[in-house]
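The complex is shown incomplete by one protein chain, all other protein chains being positioned as in the whole.
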Amino acid sequence: MATDAPAVQAEPALTAPEAHAHVTNTGLSNEKLAMWAFLGSECLLFGALISTYFLYRGRSPVGPYPKDIYDIPYTSVSSFVLLMSSLTMVLALAAIQRGDSRRLRVWLLATALLGSSFIAGQVYEFTTFIREGLTLKTNLFGSSFFVLTGFHGVHVTVGIVMLLSLWTLSMRGKLPQERAEVVEIAGLYWHFVDVVWIVIFTVVYLIPSPTPHGG
Amino acid sequence: MSTEAIEESEAHRRPHAEGGEHGAHPTEATYIKIAMILAAVTGIEVALYYTSFNQQATNAMLIALAGIKFVMVAAYFMHLKFDNKVLRRLFTTGFILASLCYVAYLWTLGVFKLSFLPWA
Amino acid sequence: MTDVSLAPAASSQAAAEPRLLRRPLHPTGIWSWLTTIDHKRIGILYGGTSLLFFLAGGIEALLIRLQLARPNGTVIPAGLFNELFTMHGTTMIFLVVMPLSAAFFNYLVPLQIGARDVAFPRLNAFSYWTFLCGGLFLYSSFLLGGAPNGGWFGYAPNTTVTFNPGHNIDFWVFGLQILGIASTVGAVNFVTTILNLRAPGMTLFRMPIFTWMSLVANFLLLFAMPIITVALFLLMFDRNFGSHFFDPTAGGNAILWQHLFWLFGHPEVYILILPAMGMVSEIIPVFARKPLFGYRVMVISGIAIGFMGWGVWVHHMFSTGLGPVAVSAFSLSTMFIAVPTGVKIFNWLGTLHGGSLKFSTPMLFAVGFVAMFTIGGLSGVTHAVSPHDRQQTDTYYVVAHFHYVLFGGSLFGIMGGIYYWWPKFFGRFLNDRLGKFHFWLWFIGFNMTFGPMHLLGLQGMPRRIYRYPTGMGWDFWNMVSTIGAFTIATSVLIFIINVYRSTRHPVYASSDPWDGRSLEWSIPSPPPHYNFAEVPVVTHEDDYWHRKYTEDASGRLVRLEGTAPIPAVITAEERANGNGHGNGHGHDDPPGIHLPSPSYFPLVASTGLPVMAYGMVYGRDAGQNYVITAIGALIVLVGLFAWAMEPSVEPEEHVESGDAPGGPEALTGGGDGQPALVGAGAGVDAEDDGERIPRDLLRGGQTESEEER
Partner (left out) sequence: MATLVAVLLGACGKTTMPQDALDPQGPVARKLDHLISPVFIVAGVFFVLVQFLTLFFAVRYRRRSEDEAPVQVHGNARLELAWTIVPAVILFAVAVGTLTVIADINRPAKGADVVHVDVIGHQWWWEFHYPTEGVTTANELHVPVGRLVAITLTSKDVIHSFWPPKLAGKIDAVPGRLNHMSLQADKPGTYYGQCAEFCGMAHADMRLRVVAHSAGDWAKWVAANTATPRLPIESVEAKAAAGSTLFRQKGCASCHTVEGYSKGTVGPNLSHLQQRKVFAGAIFEMNDENLRKWLRNPPKEKPGSIMPNLNLSEDEITNLIAYLDTLK
């Protein structure tokens, strides 16, 4: 149809030099699209781990079992910490979008700190469990618990590294307002890791595991 | 045939201003509000853990609450609600695929005892 | 993924950044290939590497066939036989068909969508090097005490330390893990590229069908790879660290592995076939002089196959005893995948119908694909009839099925693709006479090898047996099959000769030797490293065709006025001075095209991975000592860090480089003053491109025509 023509004429507008405009088909930057694609992929990664944990709930012939060693109040607090780090993350993004680099750094650091305390909490949890006799080798529960939460922990750690790198960049003045998207993308990753924990907290900790041999 | 298609694509190709490009962005106040809701839901979850009426029902509620938290973080903190629909599709595809496939395989291994289905 | 998000962080204003290494600026020579981030060169690297692996996998197959030629074969001992078929399957799937498809994604997708490169060129280089490292790592096992021997699907618990204490399986686990990284990273890259970097006007439904199928395949990769990643991790934890995921004595479920593997594995088989289907869908219309019959339906059926491919994995587990309900559900879902696939077959037939079919070599392979893939598909449907699959599964009938779809499908398609795009890749033809000879031997050998396997399987011959006694009635067809395998080998030798000849006695190809339909034919052969001097504006599906032809009132094609056919073959002089449709050497530098600079770091980062893997393999029996793994990790981190700190664009440095990619010219054609390699991707470049050069490449400038459809 003749209506094809406007498409062609519209084109020069796109090539007008315009600093930092995203001229992509979706209007999204490659990096952001890629991050979301990656997160979609991560859904299947964590799904596999979570379902493996689920499959092995209550199937260990020998203890210790979840109810013997979980410390729900403790884990609730660290879950809360991680949840709140999502808030500070999003505040960091809001800050850089406003051009407020000082706040940006404050919130980035706060997020990294919250994340680190979550990790510290996890390390402590792991050591307690090991002391109480649950290791990767003890039983299926140990295997699936440590692998699942360990994978998540590694993801959080990577996130912390990202946050600290951003913080450093900002300190060195290399994170101006125009580059808010970098923070946004790191934030996406961070929130995703948080969201995964939301699921883990429920499925692994809060929903009680059936006891083996029926019941 | 192709007119809308072009228009659609042209709309996407329009350069966006940096930052708040995606329409109504939530404000910091919204973020804080969301966080408070999330905190409250977490509180309810933990409280539910300690209640001891019907376990089946509790589990269902726990899963529902986790779902709410999940959606809120994704929608608001990750801006999925406001952002380009390509992203939403990308992520939900992965998520739904994961949910369906993994639930199906757990089901074949007899993890879910669906007592109300005669053959399950 | 730090790299993804941090790479841009460092990109734009890092002129005075301190460097670990000087930016590699070699326009030619080995270093230019080691540091290249040009998608075309990476495509060629992918292709060349996987063809070498094809020879390796093929030699393994020949040994298998030699052993099975006669009953009670004694050519190969049992243990080695198991290593051979495991490596044969693993090689053909992960080191041949997947990377061959990746080669085409790399080379063609940016050209077909009118982009200057992929979205993340350095990540792309990283994918390739990681793939190479993974492949070499896997093959090093032959020298280091034994190759993997658990079958390509590595069923636990046979692959756990209890039953397989050697390193064989460790090599498999970590090798596949490395290859998985390459594939996942590649998938993110191509999904982004195709969604984001299409030329103006190229809506999704104007994308060439190969690009479409690539998109679907990359989505499948994106979602399928993490599943096998997890499966392999669980197996690694079992093997290296004493967990119990696949340990039935501790309550572990042996079926878990199968679920995870096939949840990956079935989408995987569509990853293997969809790109080939895309290629066939490109080739047939060109040689039929007709548009693809039902383009939209072809796209939609491809998407449907991609989706349905997720709901059928249990058909590999019909005899594991999952219960009648699961078996019924997955029988049904599996059967109905024949519907979208059938649509494709019939639409290809529809394209042939009423065409003007020219059987050049690519067309022979493409039509061969339609015929042979159908056979494999139909035997697939008989597998889907699960009660009878209990007779078929784990027999040569399955081996026949998957060779008909993989060889008769994927490889026929890819071979067609190789003959078809070779002139574009290298600017010279493969000989058509030899090509036809290649095809017919290949075709006959293929049917001789795998046709009898249907019978053998139904006559009760199980797969993966290193010997069988006399008196089973299998002797004759096994012999036929072995002869067939050597016939295929001969045809492969002819192909090798053909390739060799094309370098000795080149016949140069013009930009559009086949009268092609998609954008890659609008630029010189081989394309200049910046691909499009000017980003094309797309107004039609089959856009390039519409710049040459239109339809008359009766629907017949007629040439547009003012356009003249381009001769397929050009002389060496024409090629040298690039007149009109040469190789681009004659063009002035299109100003302002900034392509990303080459980089050492993708290579550096990827070499850390096999080091880590060796550390894991040997750390287990060195008393859980993983120092080497840590060193490997350090290499990866250093590589990634340096990469993140390095701007993707080397500012203000103008390199004299003429590395038009591809072919031997790439190594010699330097110095004709091509622009610096800077920038990132087509969309971004378009904007820098202040003055636009005349559309000399779009001969006649027919960018829009009044006709629709």
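Chains here go by letter, A, B and C, matching the order in which they are written, and residues are numbered from 1 within each.
The rule is simple: a residue touches a chain if its C-beta (ideal position, glycine included) is under 8 Å from a C-beta of that chain, and two chains touch if they have at least 3 such contacts.
Please read these numbers as outputs of a predicted model, since none were measured by experiment.
> Using the touch definition given at the top, which of the shown chains does the missing chain touch?
Even though it is not drawn, that chain still touches C.
> Quick one: which of C:127, C:361 or C:393 touches the chain that's been left out?
Spelled out, the listed residue whose C-beta touches the missing chain is C:393.
> Kindly state which of the options C:112, C:229, C:281 or C:331 is in contact with the chain not pictured.
Among C:112, C:229, C:281 or C:331, only C:331 touches the chain that is not shown.
> Which residue from C:252, C:427 or C:513 sits in contact with the chain not drawn here?
Only one listed residue reaches the unshown chain, and that is C:252.
> Quickly run down the residues of subunit C that touch the omitted chain.
77-79, 82, 150-151, 155, 157-158, 162-164, 248-249, 251-255, 288-291, 293-297, 319-321, 323-324, 327-328, 331-332, 335-336, 338-340, 342-343, 345-347, 349-350, 352-359, 367, 370-371, 374-375, 378-379, 381-382, 384-395, 455, 457-469, 471-474, 476-477, 551, 554-558, 709
Just so we're on the same page, only the chains that are shown with their structure count from here on.
> Using mean CA coordinates as chain centres, what's the subunit A-subunit B distance in Å?
Averaging C-alpha atoms per chain gives centres 14 Å apart.
> When you check subunit B against every other chain, which residues touch at least two of them?
1-2, 6, 9, 13, 86, 93-94, 97-98, 101, 105, 109
> Note the residues in subunit A that touch 2 or more other chains, in rising order.
Within subunit A, the residues that touch at least two other chains are 1, 4, 7, 10, 14, 18, 21-26, 28, 33, 37, 40-42, 44, 48, 55.
> Which part of subunit B faces subunit C closely enough to touch in the complex?
So the residues of subunit B touching subunit C come out as 1-2, 5-6, 8-9, 13, 86, 93-94, 97-98, 100-101, 104-105, 107-110, 119-120.
> Under the definition above, what is the set of subunit A residues touching subunit C in their complex?
Going through subunit A, the ones touching subunit C are 1-2, 4-5, 7-8, 10-11, 14-18, 21-26, 28-31, 33-35, 37-38, 40-42, 44-45, 48-49, 52, 55-56, 59-61, 136-137, 139-140, 142-144, 146-147, 151, 158, 161-162, 165-166, 169, 174-175, 179, 182, 185-186, 189, 212.
> Give the list of subunit C residues in touch with subunit A in this complex.
Against subunit A, the touching part of subunit C is residues 1-2, 4-10, 13, 119-120, 184, 187-189, 191-193, 195-198, 200-202, 222-227, 229-231, 233-234, 237-238, 241-245, 250-253, 256, 260, 263, 537, 539-540, 680-681, 683-684, 686-690, 692, 703-704, 706, 708.
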